[in-house]
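A single protein chain has been omitted; all remaining protein chains appear in their positions.
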Amino acid sequence: MQIFNVILILFLITCAIAVERTKDLLAAVIIFASYSFFMALLWLLLRAPDIALTEAAIGAGVTTILFVGVISKTRRME
Amino acid sequence: MKKAFFIMTLVFLWGLMVASIIQMPTSGDINNPSYNITTHYYINKTIRDTNAPNIISAIINDYRAFDTLGEATVLFISIIAVSSVMKNTYLKKREEKGDH
Partner (left out) sequence: MDDLIVRTVTKWIVPFIQVYGIFIILHGHISPGGGFSGGAVLGSSIILITLSLGYKKASGIISHSTSALLESGSIIWYVLIGIVGIISGNNFLTNRGAGFYMGEVGDVISSGMIPLITVAIGIKVASTVITLFHTIIEED
């Protein structure tokens, strides 16, 4: 379980750096959704299931859809 | 020169963060400062006070209900801000009339 925790945190850091380095905004939004999903798994491992539910619904679902809606109104490239 | 200064500052901040993380108590330890009388009160008296088995829900919706009212107000203000920026029907009506 310790190794799984470390792997999740490494994925989290990689996703956070990749969001900042990506030029394509749509790809950055998708990477941000995966960041939220790993965060939800980490909340589950920290024994906070209600926060995990909220993170999976709002962070990975609603925020991604709102960002994609805003990108469709503006430019895609940075 | 500027880059070396940046890197030195980052290394200093990293060392500060690691030093403070090492000082932190381990998660779930019985000697934690967060394991105090408030935790005991919530664990022992929540069922008696509110009849709700979910202690977190009891804290959010009963003990700290005024805080949740503030969060609902934040949602309300955000929706007012978005509709006032995106749906400017008042400005459109003035443009149709022609008086700027």
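Order as written gives the chain letters A and B; numbering starts at 1 within each chain.
Everything that follows uses one rule, which is that a contact is a pair of C-beta atoms (placed from the backbone, for glycine too) under 8 Å apart; a residue touches a chain by one contact, two chains touch by 3 or more.
Please read these numbers as outputs of a predicted model, since none were measured by experiment.
Seen in the complete assembly, the chain not on display touches A, B.
From the set A:Val6, A:Leu45 or A:Val70, the residue in touch with the chain omitted from the display is A:Val70, counting the whole complex. Remark: the omitted chain is touched by one listed residue; of B:Met1, B:Ala19, B:Ile37 or B:Ala72 this is B:Ala72. Residues of chain B that touch the chain left out of the display are 47, 49-54, 56-58, 60-62, 65-66, 68-69, 72-73, 75-76, 78-79, 82-83, 86-87. Residues of chain A that touch the chain left out of the display are 49-50, 53-54, 57-58, 61-62, 65-66, 69-70, 72-73.
In the analysis below, only the chains that are shown with their structure count from here on.
Between chain A and chain B, the centres computed from C-alpha atoms are 18 Å apart.
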